[in-house]
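Before I ask anything, here is the structure I am working with.
Every protein chain except one is present and positioned as in the full complex.
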Amino acid sequence: MIYLTRRERFSAAHKLYREEWSDEKNEEVFGKCSNPNWHGHNYVLYVTVNGDVDPETGFVMNLKKMKKIITEHIIDKVDHKNLNLDVDFMKDKMPSTENIAIEIFKILEPVFKEKKVNLHSVRLHETENNFVEYFGK
Amino acid sequence: MIYLTRRERFSAAHKLYREEWSDEKNEEVFGKCSNPNWHGHNYVLYVTVNGDVDPETGFVMNLKKMKKIITEHIIDKVDHKNLNLDVDFMKDKMPSTENIAIEIFKILEPVFKEKKVNLHSVRLHETENNFVEYFGK
Amino acid sequence: MIYLTRRERFSAAHKLYREEWSDEKNEEVFGKCSNPNWHGHNYVLYVTVNGDVDPETGFVMNLKKMKKIITEHIIDKVDHKNLNLDVDFMKDKMPSTENIAIEIFKILEPVFKEKKVNLHSVRLHETENNFVEYFGK
Amino acid sequence: MIYLTRRERFSAAHKLYREEWSDEKNEEVFGKCSNPNWHGHNYVLYVTVNGDVDPETGFVMNLKKMKKIITEHIIDKVDHKNLNLDVDFMKDKMPSTENIAIEIFKILEPVFKEKKVNLHSVRLHETENNFVEYFGK
Amino acid sequence: MIYLTRRERFSAAHKLYREEWSDEKNEEVFGKCSNPNWHGHNYVLYVTVNGDVDPETGFVMNLKKMKKIITEHIIDKVDHKNLNLDVDFMKDKMPSTENIAIEIFKILEPVFKEKKVNLHSVRLHETENNFVEYFGK
Partner (left out) sequence: MIYLTRRERFSAAHKLYREEWSDEKNEEVFGKCSNPNWHGHNYVLYVTVNGDVDPETGFVMNLKKMKKIITEHIIDKVDHKNLNLDVDFMKDKMPSTENIAIEIFKILEPVFKEKKVNLHSVRLHETENNFVEYFGK
């Protein structure tokens, strides 16, 4: 059993804001992240799968296929997008780093499973100073 | 004459979009950057001043003061903001990395001059793969 | 259950030196790190908490609060300090990266627990080439 | 129990290519990595050991000794080498990142055990966008 | 006048070796880099152009076009290649970082000129510890 990680990146806008709260409460809870006109980040995404090494290729999984899966299912949907408005899988969800990582995991797990590969974790960096990691449970 | 550089960061939303153009033309010229609902970046800003070393302190300029100037005049105005909508100094300007860097230089140069310090350059990174540098002429 | 990590930094002096040993023995065991006149590092600290996501905020924990806790309980006590002489929680302890990380964990764990947050790990980098990680057991 | 990690680097050539396959099949499976005339990487290796802290030194293990072990048993054998042709421990093995990491683990584990230190994991980065991690089982 | 830089990467094999010299002399001059069976690197390439900002786009040059030029004229020719054997523009040239950077500059300068853009410099990193920069004169 070995772990293989692929790094991808996307740039997106978002805000942390609850419509049912006042601007003051949003500011109090979410601080600068509640700016009504949005802000954004260069997100860095690490996807880790694990499994046995194929004796012919030496691979847990072909990296080209891994990159293709992540690009088609995630990056194409979030890169240069607004996470609150443009992204189907974030609809009606607060676009915190935690929630984005969890939704990415939920999407990728069955896709990898179809390829007989086990998704181990999703790590998502919002800035150089904070990131989250989700293992699916 | 020695050169002193301070790094600061800000996270902001923007879009590259000309209102007088069609969506198609905007897409053709600006690509994904023209997404009407915005996207964003973690910008990294390097400000470089130059001058002689003060014999008492060993400094070209006190870094605390340098940080304070950059924070008050730039970072507080752009961090967690929308560069098209929220930032006075970008009003009616295309928020390309080039234009942001030029405007930052124009703001900081007279502020440093008042402190008898010469602003040498402003370098601005939009992603890990592209950045601009402006020397004021 | 998701894991949230915050990065902070501090610059400190230290030496690895046992008073009851000769200079030769200190040099033999600790090498350059035993220099009697101290040396120092830019330490990089990663603090990881875990827990469930709050459905209202999308947060495991508010990052502003997390930063405040780490700053008040750790960074303010070690930044621009001498780890052998100035830091109460390192008193009579060898300031190896291992011991610093363990002490940081011991301090932070009950503080996070009071906020109903579980401290998962403390990772401490001494240079770009070595770091330690402690999980509290 | 605490975890100590040392980073080392090596630059090597390799190709992913099965002699019993046609060039076309190699190209199909391994893509650009099958170039018959080789290509190469700056590999980054992270070796992690774990154990209790020695009360006298504050160390899990002396970093100088750790570096010496990794250098003698691994780096000297792979740095500025061809992983397919020059490296005894990769003989007849596909030099995928997965397989290199597994072989490094197999070599280092008994060497550390002799020093009463437990090898926890080997992480190997091939590029800034992909890496593998192996825990020995 | 503003400077715009694009970063690209390529992984390649090479050796520093003069056929007319003995192995001993090659080893003496080029050290480990003379290994007959090659070694390799993850090269990092920074291409900088300069010019005035287009008032409509805010660009010195469209980054998509810049990336396309660098990819077609350089990256496609060197990525996952052997710099001594596979690369037309390095034929009969010692593939030192210096020479690779100079040849890249010579190729890119007229291509950018055709687009009315001035190539300012090419910076090429061989490892995290060494790089060269060439300004065309």
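Order as written gives the chain letters A, B, C, D and E; numbering starts at 1 within each chain.
Methods note: a residue touches a chain if its C-beta (ideal position, glycine included) is under 8 Å from a C-beta of that chain, and two chains touch if they have at least 3 such contacts.
Since this is a predicted model, take the numbers as computed values, not measurements.
Enquirer: Considering the entire complex, write down the shown chains that touch the omitted one.
Expert: Within the full complex, the chain left out of view touches B, C, E.
Enquirer: Touching the absent chain in the whole complex: find that residue among E:I2, E:V47, E:A101 or E:V117.
Expert: E:A101
Enquirer: Over the whole complex, note the residues of subunit C touching the chain we left out.
Expert: Its contact residues with the unshown chain are 9, 11-14, 32-33, 35, 37-42, 79-82, 85-86, 127-128.
Enquirer: Residues of subunit E in contact with the chain that isn't shown?
Expert: Subunit E touches the chain not shown through residues 16, 18, 29-31, 93-99, 101-102, 128-135, 137.
Enquirer: Name every residue on subunit B in touch with the hidden partner chain.
Expert: Counting over the whole complex, subunit B touches the hidden chain at residues 1-8, 53, 56-60, 62-64.
Note that in this section only the chains that are shown with their structure count from here on.
Enquirer: Compared with subunit A, which chain's mean CA position is the farthest off?
Expert: So the chain farthest away from subunit A turns out to be E.
Enquirer: Just curious, how far off is subunit D from subunit C if you go by their C-alpha centres, in Å?
Expert: That pair's centroid distance is 29 Å.
Enquirer: Counting in whole Å, what is the centre-to-centre distance of subunit B and subunit C, each centre being its mean C-alpha position?
Expert: Comparing mean C-alpha positions, subunit C is 34 Å from subunit B.
Enquirer: Which residue numbers or ranges of subunit B touch two or more of the other chains?
Expert: Those would be 128.
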